[in-house]
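The complex appears here without one of its protein chains, the remainder shown in place.
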Amino acid sequence: MDTFIQQILNGLVLGSMYALVALGYTMVYGVLNLINFAHGDVLMIGAMIGLSILNLLGVYAPGLPGYVQLGIAIIGAIPACMIVNILIERIAYRRLRNAPRLAPLITAIGVSYLLQTFAMMIWGRNPLPFPQLLPTEPIMVGGAVISVTQVLLLVLAAVSMFGLVMLVERTRMGRAMRAVAENPRVAGLMGVDSNKIIVATFAIGAALAAVAGVMWGANYASIQFAMGFMPGLKAFCAAVLGGIGNIYGAMIGGIVLGIIEALGAGYIGELTGGFLGSHYQDIFAFIVLILVLTVRPSGIMGERVADRA
Amino acid sequence: MLTFDIQKNPKQAYISMALLLAALIIFPFAAAPFGNSWVRIADLALLYIMLAVGLNIVVGFAGLLDLGYIAFYAVGAYMTGLLASPQFATVLESLINMNPAVGEALAAMLGEDIRTNGIHLSVWVIVPMAAALAGLFGALLGAPTLKLRGDYLAIVTLGFGEIIRIFMNNLNDPVNITNGPQGINLIDPIRVFGVNLAGEQGSRATVFIGSFSMPSVNAYYFLFLVLTIATVFVTTRLQHSRLGRAWVAIREDEIAAKAMGINTRNVKLLAFSMGATFGGVAGAMFASFQGFVSPESFSLTESIAVLAMVVLGGIGHIPGVVLGGALLAALPEILRHVVEPLQMKLFGKVLIESEVLRQLLYGLAMVVIMLTRPAGLWPSPKHEERPDADSDSKGQSTGVMAA
Partner (left out) sequence: MNEQVILNIEGVNKRFGGLQALTDVRIKINKGQIYGLIGPNGAGKTTFFNVITGLYQPDTGTFELAGKPYSPSAPHAVAKAGIARTFQNIRLFGEMTALENVMVGRHVRSHQGVFGAVFRHKAAREEEAAIRKRAQELLDFVGIGQFASRTSKYLSYGDQRRLEIARALATDPQLLALDEPAAGMNATEKLALRELLVKIKNEGKTVLLIEHDVKLMMGLCDRISVLEYGKLIAEGLPAEIQSNKAVIEAYLGGAH
């Protein structure tokens, strides 16, 4: 039972990060019908920029409390990631809005590659240690342990998602975003500048990814130029699981996928009689994806359908 | 002018091909004074070209964006690893450890020789088996994707590629099939007509055919050249056939294709299968050539590299794909030999490593080509007479193409 609670907690932590990144995928898909393949690498950029900021602070202001330093890192990473994502949209995707399906996808893959290469050039190819700024004593929660960093992660994720919901449901821009996602042309007739909305969508998605990136680094204590690929892919699976194009779906899908993965990794040894071990953890996301696309393509929240009859 | 367009100008096309063939045959001998590494680069480039031409069936002809293509390369390579090396002995051993009853029974059936030395099938058996196994996997991995639209198909195939890699990386416990991250070693080199292409023991990797001798890399070069030509030949024939037309029909408009009686499910599966078989054969060659296989040769990076070759060269146009393959496979290697020393000379230090340069090239290739020249560097030549002012009626279409 202890293991179970531990895995649930691990799953929540993992799932929160997936949720943050999944939101970026789902929002962009909602307005452009495009999978921003490079989104996982935006998470990586967030982590890298965050690390650079922390290193600077470590040199010039080592006395600052850990929370503050992390806060500054996040606040610094957000605009950086926004700029990166906005540039990607402007340079790579905008021209291909009406191109056949394959073109933007291939371009997105190329962009992902380029981001990784630039990161490799700037920060090197070796894993970099991420400073542990928060108290490391674990907190006991009913037989399982959770670190302060992980608690902060959960809080930040919750706050960000709440903020996003407020933005989408209560503000003018949020309404405009929903309109463009539904029907760009009619939204245009209502006076909405869909280009501006698309840019805003990319920016918001990037901001969420930045938070996830910095906290990922804080949680795993190590980052590397290729770190964004897997989480990005899994976050996409989460978005599909929840119902691509649906914001609540992305949040739910992220959490659910995180829990599935944690439970799976924890119990797979027993389930397969020792044949498969926890190294196979990464497979779960793909299995979930394939199952969802085969059985219920519209996902948990039943949004856009993934296939065409 | 060099042209390979048989339809437009047969005589010139055949002459061009003959010239190219002559150049290819002479190449290893011309490169000899500069050392073996250039031919070695060519060997690997030929393998990549085979992969690119195979992937072209799936992506270029049928329009199915397969991001996990390298899985078939891995299947062919690992199968060779299991059936042409001492590895099977290890498999048996670990099986006996896990389940003595079953293990001993199997070992008894297979015989003492296999128990100690593993399985060592000849290349004549391995290649068809690799093709068949890869083809089977092609159909298996393609089957769940049949109803999916482009983006989702890409991600699912990517997922499959990753799943295969993860399995290759971890199937070493409790039964050691793939030997995990270390991979499989001591894979038999290729033996044809009694000639060992890696050279006999003590010959310092020299191959003797009659009174004629050449370095092992050259021997492999000619073998791979023959295989690559065969690959190009077969896929070209497939392209200009009922099946090839069906693939393009599906790519252009799947609904119309169905309405014209094409069983799109089967035809798509055929695309996956046929594409995969070339990957499998290339994989078998790779394993024998390199002598070992490990999971890091079969990552997503490689799948994307092959895709980049197809995209850069000219999606759907076989000569373009060959060009793309040659460029992207050889260029990084050439750069490695040239750029780093050059940077040392100019700047006194290496600013950009060749690895980084390689990735930069691939990324830029995909983005720039898609934005500026989406048909690729060498797209299919258009045969039709371009519509000009006097032969087309006025009052042109109102944007009628496929809804």
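Which chain is which? They are A and B, in the order written, and residues in each are numbered from 1.
By our rule, contacts are C-beta pairs under 8 Å (C-beta built on N, C-alpha and C of every residue); 3 or more make two chains touch, one makes a residue touch a chain.
Source: prediction; values computed, not measured.
Participant: For the full complex, can you list every visible chain touched by the one that's not shown?
Facilitator: B
Participant: Just one of B:205, B:248 or B:377 touches the chain that is missing; which is it?
Facilitator: B:248
Participant: So one chain is hidden, and I want to know which residue out of B:18, B:256 or B:342 touches that hidden chain in the complete assembly.
Facilitator: B:256
Participant: Would you indicate which residue among B:12, B:99 or B:264 is in contact with the undisplayed chain?
Facilitator: B:264
Participant: Going by the touch rule given at the top, which residues of chain B touch the chain that is not shown?
Facilitator: Per the touch rule, chain B residues meeting the hidden chain are 234, 237-238, 241-246, 248-249, 252-253, 255-264, 270, 274, 382-387, 392-393, 395-398, 400-403.
The criterion applied here is as follows: only the chains that are shown with their structure count from here on.
Participant: For the complex, which residues does chain A have touching chain B?
Facilitator: 34-35, 92, 95-96, 99, 101-107, 109-114, 116-117, 120-121, 125, 229, 233, 236-237, 240, 274-277, 279-280, 282-283, 285-286, 289-290, 293-294, 306-309
Participant: Considering the complex alone, what residue numbers of chain B touch chain A?
Facilitator: Per the stated touch rule, the residues are 59, 63, 65, 67, 144, 147-152, 154-156, 158-160, 162-163, 166-167, 169-170, 173-174, 300, 304, 307-308, 311, 315, 352, 355-356, 359-360, 362-367, 370-371, 374.
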